[in-house]
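Following this message is one structure expressed as C-alpha cells.
Note that one protein chain of the assembly has been removed; the remaining protein chains are unaltered in position.
We just call them A and B in the order they show up, numbering each chain from 1.
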Amino acid sequence: MEWEIVMGLEVHTELATKTKIFCGCSTEFGGEPNTHVCEICSGMPGTLPLLNRRVVEFAVRTGLATNCEITRKNKFDRKNYFYPDLPKAYQISQLYLPICRGGFIEVKAADGGTKKIGIHEIHMEEDAGKLVHDEFSDCTLVDYNRCGVPLLEIVSEPDFRSAEEVVDYLEKLRAILQFTGVSDCKMQEGSLRADVNLSVRPKGQAEFGTRTEMKNLNSFRAIARAIEYEARRQIDILEDGGKVVQETRRWDDNRGVSYAMRSKEDAQDYKYFPEPDLPPIEISDAFIEKVKAEMPELPEAKKRRYIEKLGLPEYDTSILTSDLAFVRLFEATVELCQSPKDAANWIMGEVMKLLNDSGTLPEDMTLSPEKLAAVINMVKAGKINRGTGKTVLEKVFAQDVDPETYVKENNLAQITDLSALRPVLEEVIAANEKSVSEYKGGKTQAMGYIMGQAMRALKGKAPAQEVQKLLHEMLDS
Amino acid sequence: MEIIEMGALALGSAIRRREIGVREAAQSYLDAIEAKDSELHCYNTVCREEALKRADEVQKGIDNGTYTSPLAGVPVGIKDNICTKGIKTTCSSKILSNFVPTYDATVVQKLRDAGLVPLGKLNMDEFAMGSTTETSFTGPTHNPWDVSRVPGGSSGGAAAAVAARLAPITLGSDTGGSIRQPASFCGVSGLKPTYGAVSRYGLVAYASSLDQIGPLAHDAADCAALFAEIEGKDKMDGTSMENPKFDFTAATTASLAGKTIGLPADYFGEGLSSEVRAAVEAAAKTCEELGAKVETFPMPIVKYAVPAYYIIACAEACSNLSRYDGIKYGYRSEHAENLMETYVKTRSEGFGMEVKRRIMLGNFVLSSGYYDAYYNKALKAKKLIQQSFFEAFEKYDMLLGPVAPTTALKLGESLSDPLKMYLGDIYTVMINIAGVPSMALPCGFDKAGLPVGMQFIGKPFCEAEILSAAAAFQQATDFHKQSPQER
Partner (left out) sequence: MQIDKELVTYLETLGRIALSEEQRAETEKDLQSILDYIDTLNELDTDGVEPASHSFPVANVVREDEVTNTARAEEILQNAPDSREGCFAVPKTVE
C-alpha cells in the first residue's frame, strides 16, 4: 500500500528582546543559575506580570511577515500545570484569542513549483526554566534564568507531506525570524525549537490517522531523520495490523530512535482561562502601519534587489539569503569592495568552505566584512593572486590576522616590478641546463618543466603570463 | 483622651502638633496588644522592635519636614496577605508559615513613604478564604464585642484590631466582602475601593479579578485618609488604573443633601435578619433626614451573585494557589520521596480544608467539559451584574444596603456548613464582581449588643462620594463612636 505522511509543526522561537516578557530581567543566554531572576519570574506570592511592549511588536512583525491576520483585540490566558520548571504552576500563553491567525509560508514543492503551508496561529507566551538532573545526588536542580523569556509559538496547519517540505519551511521561517530581527534562531541555545505532529494514512484517504508529537528536535538534520524514523515506525505498526497510539515521543539523535515520554501522571487538563492580571491588547491600524514601516527587508525582497540592483544570478541570491549572517557579511563587504559578484563568490566559495571545515555555524562566524573586503580588494588589484587570497583568508578565519599586515610580513605580494624577475630566471636557467638544452634542441615540451621551476623559485608571486613571456624572450633569442 | 481611643487623623494631628510623640503612639498600641491580643488574637506577627525603631526614624522625618502626611507617625496594622519585606507574610496558612518576602507590596511602600509605622501582621482566614477568620492556621480571631463570636472575615484581624483599639487603622483586602463584612461584625468602618484603584502588587492573590486592598478605621474620614495614601495607578500592576485624583477634601466634607440613594429590594428579602433590616431601614431614614432622596428599586440579579462569585473566585484561586508546591518558598512536607509526593504531601499538609475545598471547586469549574457550563457562564453573569449596576447608577448616585444578613455569628457556627457560610456573602460579592467601590459602616446594634453594618455602594472611582455620604451619616449618628471597651 502507498502511504502518505501528514505533518504539522509547532515552532517555538525565543524573541530577541533585552528583557523577559513579564519582568525587567535580562534574557541573556548563560550566566550563573538564577542570576537573571526576580520576584516576578520566580513566581513569588503577590507578584504580577508586566507585559513587555517589544514582544507585541515582534509578534505583529512576525504575523505580517507570514501573511497572517492580526487579532485586533487579543488576550492572554493561563495554561495550568505542575512542573518544577514552571514556578507559578501556570504558563501565561494565548489560547482563546492569539495575536495572529491564518497566514502562510511558501515552500518548494516536489514538482519544482511552490506550495503554501498554512499558519494556523501565532501566539505569545513565556518560556519555562531549566532542570538539571544531578547524576550524583537524588535531586533535580532548578534554574529560572530562562523562565519568562518571551516565546512565539508558530503553529502550522497539517499541510506537510514530506521531510523536505518541513525542512524548507523551517529554513524559510528561520530566515524570516532572523531577518525581521525577531529572533536569532540559535537552535543549539534552544531559541528555535520545532515539535512535529505526524500521522500516516493510505494515499487517497481523506481522514487523518492518529498522530504522535515528537519533541527534542535540535537540528534540521535531526528533524529530517526523526520524521523518517517516525513515519516508518507508524507504517510498520499499521501494516502489522496494529494501532498508532496518540502520544508524545522524544527523539534521541545519538541513537537515531524516538521513544514515548512517560506521561507525567496528570490528565493533561490545562484548565485554560483568561489571565486576570493582564488587560487585553488592542492593536490599532496605526500600530500595524508603524510595524510595517519599521519592518526590515525580508529574504524575498532582498533576493529581488540583489538580482535587479546588484546583477547577481538567482542561484547566488538564494544561497546568500539563506542565513542572515551571510546577508550581513555580504552587504557590508559590498559596501567596502564595490564588487557584488566577487563578494558573493568569496562567501559562497571560501567562506562557506571554511565554515563547513571548521564546523562553525554562520551565526558564530567572527569574520569581519572589513577583512574579507581587504582580501578581495588585494586580489582585485593584482597585489596577490587568488590562491594567496585563499591562504590569507584561512589565516584570517583561524587567527583573525590583519590581511594586509599578514601579506606584508610574509612577503606574499605579487612581484610587479618585472626587472626583478630577470635575475631569478637567470638563476633558474643556469640551474636547469639539461632541460634548457633540450628546449633549445626543439623539444618544446621542456618549457613546461622550466616554467614550473621558475614559478617555484618565485614562490608563485609573479604573474605566470609575464614569466612565460620573459622566459621565451631569454631562451628563444 | 487615651491615645488608643483616638482615631487615626486625630492621632496624626496630635503628632504633628508635637503633643504626642511617634514612639509614644507606637508604644501605646504595643502595650495594648501585649495586654489584650492573647485573648483576641488579632495579630499573627507583632513587630515590636521594628515599630519602635521606625517610630524614631519617622519622628525625625516629621521634625525635619520629610513626612507631611496627615497620617505621618500613625501606627498601622497590615493584613497578613500583604507582602512586607523582611517580615513574615503567612496568609494565615501553614504552607506560608515561614515565608519572608524579599520585597514590599506597593501599598506597604506607600505607607512607609507617608511615614506610617507598621505594628505587625493581622490574622485572617487562610488565603482570605472564609468569612469568620476561623480558617486561619494560627487559630481564630475573637470578636472584641463578644469573644465567643467571630469577627467576620477574611480581614477579621484587621477589623477586630481597630475595634479593640489594637491599631488605629489597618489595611485589609476584600475579594467578596472581606473588608466590609468584618467591619460590620466589629462595628468599624471599611472601604472596598474600585477594582484597579489600589495596586495589588504584593497582595498575595486569592482571586485576581476581584481582590482589592482597602482601609479599615474608626470612621469614614480615617478611611479616606488612608485611601488617599494608597490609591493610584502603579506601574507594577497592569490592572491598576489612572483615575481622577482622589479628592480627600470632598471625601471628608460630609454631605448627603440632594443625593439620590437606591435601596436594592433584593437586599432586603428572605434571609435577612429582622434586626439588621430594621437598623438599615432606620439608617435609610436618617439619610432622608439629611437631605437624600431614598428609593427602593428591584435588582433581581442579586440571587445569582453568590454562584457566579464562587465559580470565578475558586477558578482563579485554584490557579493562584498552584504555586505553593514546596519548591520555592514556604512549607515542604518532610515525608516526600519523589516529586509527585512533594507536591501532594506538601499541599495536603500545608492547606486547610476550606482552601482545599475551593481549590477543588475551582479545578472542577475549569476542567475540560465543564468550562463553558460553569466558568464561562459565570463570566456572562458577571457581565449582567455589571450591567445591573450600570443601570442602577443611571438613576441613583449610590446604593445602600446591609453588609451581611446577620450580626456576628458564634465561633464554630458556620464552619461545619460551607454553603451556609457562602450564602452569608450575598450582599457583598456582587460589588466585587461589578468592580465598584463600597463603604461599610456601623448603623446600629442588635439586641445582643452586637454591631450592625451597612454599605454605601458607589459608582466606579467615586470613592469620594460614598466616603462623604458615610461621613454625613457619622456626623449625625454615634454608632461608630462606640467601642467594645466602653460597653
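Keep in mind that, in the parts below, contacts are C-beta pairs under 8 Å (C-beta built on N, C-alpha and C of every residue); 3 or more make two chains touch, one makes a residue touch a chain.
If you're wondering where the values come from, they're calculated on a predicted model, not measured in any experiment.
Within the whole complex, touches from the chain that is not shown fall on A, B.
When the omitted chain is restored, the residue from B:N123, B:S199, B:T342 or B:S483 that touches it is B:T342.
Of A:M7, A:V56 or A:I105, it is A:V56 that touches the chain left out of the display.
Considering the whole complex, the residue from B:A105, B:A207 or B:A308 that touches the absent chain is B:A308. Only one of A:G46, A:P274 or A:G389 touches the absent chain when the whole complex is considered: A:P274.
Contact between chain A and the unshown chain involves residues 17-19, 23-26, 31-39, 42, 50-56, 73, 75, 82-84, 131-134, 137-144, 250, 261-262, 265-267, 269, 271, 274, 276, 278-282. Although one chain is not displayed, chain B still touches it through residues 98-100, 102, 195-196, 209, 235, 238-239, 241, 301, 303-304, 306-308, 310-311, 318, 322, 325-332, 336-345, 347-348, 351, 353, 356-357, 359-364, 367, 374, 376-384, 386, 418-419, 422-423, 434-435, 460.
Just so we're on the same page, only the chains that are shown with their structure count from here on.
Chain B has its Cα centroid 56 Å from the Cα centroid of chain A.
Within the complex formed with chain B, the chain A residues making contact are 39, 42-51, 78, 80, 82, 84, 87-90, 140, 142, 265, 269, 271-274, 276-279.
Within the complex, the chain B residues that touch chain A are 81-83, 89, 91, 96, 99, 101-103, 105, 200-205, 207-209, 235-239, 315-316, 318-319, 322-323, 325, 327-329, 339-340, 343, 363, 366-368, 371, 375, 379.
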